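Below: one structure, written as structure tokens.
For this view, one protein chain was removed and the others were kept in their places.
== chain A ==
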Amino acid sequence: MENLIEIKGVRHAYRTDSGPLPVLDGLEIAVPEGGFVAVVGPSGCGKSTLTRLVAGLMKPDHGEVWLHGERVKGPRSTVGMAFQNPVLLEWRSILKNVLLPLEIVPSKLSKKEAEDRARMLLSLVGLEGFEDKRPSELSGGMRQRASLCRALIHQPEVLILDEPFGALDAFTREDLWQTMHKVKEREPFTGVLITHDLRESIFLADQVVVLSGRPAKTQYVLDIPRNAAPTLDDLYTTEAAEQLNILRHQIQVAQGRTTEGAT
């Protein structure tokens, strides 16, 4: 199968006052079409830099990022993004917030069709009846759901999620995990998820990439075999426990490396 996202030998350093600060050094990630990769690693290891590279918001010093057989040189409308901060615009209703990308991206949909699609997405994530509310009238979890709809409205090929559930409480987070599976069934996309939560990574992704400490390179890749959408109970099987153990061990190795590097 052709890989929709390919990151080959990416190296990148930020220029700071005290010289270059390398954040990525030898990153290799490949995601097939329809795949969902979760990227985990010690904090500050360059995970967010990775999302900005895939989104075309910045260019790597070395290496290549390919999307759908084309080298990424700048932003492209086939990408949808959601962040830990839902960044909804307070002066727009929820519906108008979801419709925002269609004001930028050329779309074949008529105004009516676009609105219908937005309403469909909102009801898919359980926000039916909240279309005309202001963002401040919604809870954190609901805002994150709306932000997800906005990321999907223009039918992006690639959905980039940068710790979207990081600021939510555990129960809301688990709710949203299930919503994600529901959404993916209805609106297929290729996903990149940045997360700190190992349970989240094995619940949502079919491939978990562990990054080493800064500068980050691909340290380990764990495939999560998946036939159907999992249930929360699947997180408490011996299989899940084994996967989590492997990942925890790999993270510890990665963290060990950062302390070695620091001394």
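Just so it is clear, a residue touches a chain if its C-beta (ideal position, glycine included) is under 8 Å from a C-beta of that chain, and two chains touch if they have at least 3 such contacts; residues count from 1.
Keep this in mind: contacts and distances are computed from a predicted model.
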| item | value |
| --- | --- |
| Record-based protein name (UniProt) of the chain missing from this complex, from "Riboflavin transport system permease protein RibX", "Ferredoxin", "Aspartyl/glutamyl-tRNA(Asn/Gln) amidotransferase subunit B" or "Co-chaperone protein HscB homolog" | "Riboflavin transport system permease protein RibX" |
| Residue of A:R76, A:R119 or A:H181 in touch with the missing chain, whole complex considered | A:R76 |
| Hidden partner chain, touching residue among A:N85, A:S123 or A:T179 | A:N85 |
| In chain A, positions touching the absent partner | 52, 55-57, 74-77, 79, 81, 83, 85, 87, 89-91, 100-101, 103-105, 134, 136-137, 150, 154, 160 |
